[in-house]
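This view holds just a subset of the chains, kept in their places.
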Amino acid sequence: MLKKMSFRFVTVISLVVLLLSACSTNSLGKETPKVEAEEIKTEVIPAHEGLNQEPIPLEIEHDGKDVYVKMTTQITDIEIEPGLTYKAWTFNGEAPEPLIIVEEGDILHFEVENIDPAIPHSIDLHAVHTDPETGFADIEPNESGVFTYPTSSPGVFMYHCATDPVLSHIANGMHGVIIVQPKDGFPTDDEIDREYVVIQNEWYKYNDLDDMTNGVPSQVVFSAKALHDGQPNTNGTTTALKDEPLTAKVDEKVRIYINNVGPNEVSSFHVIGTIMEDVYLDGNPYNHYEGMQTVMLPASGGAVVEFTFKEPGTYPFVTHQFNHATKGAVGIFEVTE
Amino acid sequence: MLKKMSFRFVTVISLVVLLLSACSTNSLGKETPKVEAEEIKTEVIPAHEGLNQEPIPLEIEHDGKDVYVKMTTQITDIEIEPGLTYKAWTFNGEAPEPLIIVEEGDILHFEVENIDPAIPHSIDLHAVHTDPETGFADIEPNESGVFTYPTSSPGVFMYHCATDPVLSHIANGMHGVIIVQPKDGFPTDDEIDREYVVIQNEWYKYNDLDDMTNGVPSQVVFSAKALHDGQPNTNGTTTALKDEPLTAKVDEKVRIYINNVGPNEVSSFHVIGTIMEDVYLDGNPYNHYEGMQTVMLPASGGAVVEFTFKEPGTYPFVTHQFNHATKGAVGIFEVTE
């Protein structure tokens, strides 16, 4: 209901801008250039109209320390809330994108095929050292990019499209998580009974760079990415982790690998009805906290958070920035004996 | 003055929305449902009109490790800035709510009586492990809820009403702090001469879930909750900690237990004219920082911060997000020889 309000609001502003386009601000402090109404982009670009490319599963093969990953960049409809479809810019037809898991020290060999017929895309992995101009280079439509990256630092890293304008590419859906497992593990590895991957992201008005830059999110959402067989693997939809809750048993120690991929907002991650016993900021074993009620995640920041449910029941998790929880950022754990 | 501006601004938008209600956004990316003007709620709900329930002091009794707490949920007028009264949804007629102090390992026995005649309320304590559906269950008007919770983790925890819509209940005033003292204390306990509890919260347009979800705060405020006899115990009012400053003496080590209860904004807590020698994030002794100018608090995040004033004088403290300080989030320490 609230969201609908904000959609209408933007329409109104656009009209007012058109009607009053003869006015000019004249501040002595700033010069104000002219504005053309058509600068506001809120529509599907023509080449994407009617396009809905079937998700293509990510391919990943491990051969010793070498990891071979095949991805696509493509245009795929994502239902971001019930009945509301977003023609997302994606990797592999998911948003957030498929989970990638490797080990510290692995050598990553990426082949990214851009099957979007209209615009270039790219991949930027926070997990690696590379020259962005070559390692994260644009891939033109119907072309492929091949990249090799060594890994050397463990963490729960964001990856995303870094093609200009970057904000459009991320906000339209091109953000995911790559986990680099620490070669010596976490001090609490032996205590963990169950683990999940959760991602927080925001949605804005469709492909509207002005709203992405100056507005507030229309939806803020969590999704799960399957770390183990049988786990939910959802897109960033307001109801995803309510319709398909995560599960745990009483007294199990549960670990979540989380990243807040933004693109704009920070997150105050909190699990209702429990306390996070151990937290590793950005997923590095060195950055250890204990007994946290809420973890502060910057935009693109990650963490490993671990906690125990002591009674059976239904446990929501949220960003405790409650305007964002109200816009969808609520997931559920179903906990049984 | 600024705040008045934003009130008027919202009025204008509402009118424009009404006038142009025939327009429709037609983005190819998103379907846009209709908006009804009456969806915007900005008024006291009828059952609360004229209601101003006298504050009822919290009752707390310690019997060994058992702690018995009696609270009410009620509707009480709170002056949030001089001349501006907010018909707050509260625990016990305060907003933020009465301070609760217990020790790690205590068993909490809560009895919460909902004397609000109109709507259910509940209590959600970040300090405990419990099934939210039963431990934080709704209490209907004129009924009581009885809950038992063990504690096991020290910290400066938020508690709040968790009844749907949660954002309305928190933003209308139902947020407080429960401190769980660490059983082995803090490493710096012996150095502390004086200690206070401070809470940061935001206020929005009255009971306006749209403003709470999409707007900016009208006021951002600090309050003190009396930890020891004779200390100020104030509501979240723009002038509270200016009219009734906290006090300290030169060279004393001062500790503040702080929590930023939000509901939406993060805090950049800073004490002018000093540096925080020791900081324990979320109030857990393990999470130790030194020499901090400013502490980042997520929404619902806490900390123990410790510092020394080296000269007599008047020392403000703020969130250094200065738009919020401008809206009220300024407190004062009066420091004497």
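Should a chain be cited, it is by its letter among A and B, assigned in written order, with residues numbered from 1 in that chain.
We take it that a residue touches a chain if its C-beta (ideal position, glycine included) is under 8 Å from a C-beta of that chain, and two chains touch if they have at least 3 such contacts.
Since the structure is predicted, the reported quantities are computational estimates derived from the model, not experimental observations.
Visitor: Full complex copy number, with 2 in place?
Guide: In total, this homomeric complex is built from 3 copies.
As a convention for this text, only the chains that are shown with their structure count from here on.
Visitor: So how far apart, in whole Å, are chain A and chain B when each is placed at the average of its C-alpha atoms?
Guide: Measuring from centre to centre gives 30 Å for this pair.
Visitor: Per the contact definition, I'd like the list of chain B residues that touch chain A in the complex.
Guide: Interface residues on the chain B side: 13, 16-17, 20, 23-25, 27-35, 39-40, 124, 126-136, 152-155, 157-158, 162, 165-167, 170-171, 209-210, 212-214, 262-266, 281-282, 284, 286-287, 296-302.
Visitor: Quick one: which bits of chain A touch chain B in the complex? Just the residue numbers, please.
Guide: The touching residues are 1-2, 4-12, 15-16, 42-44, 49, 83-87, 205-207, 216, 266-270, 272-275, 277, 289-296, 308-316, 319-327, 335.
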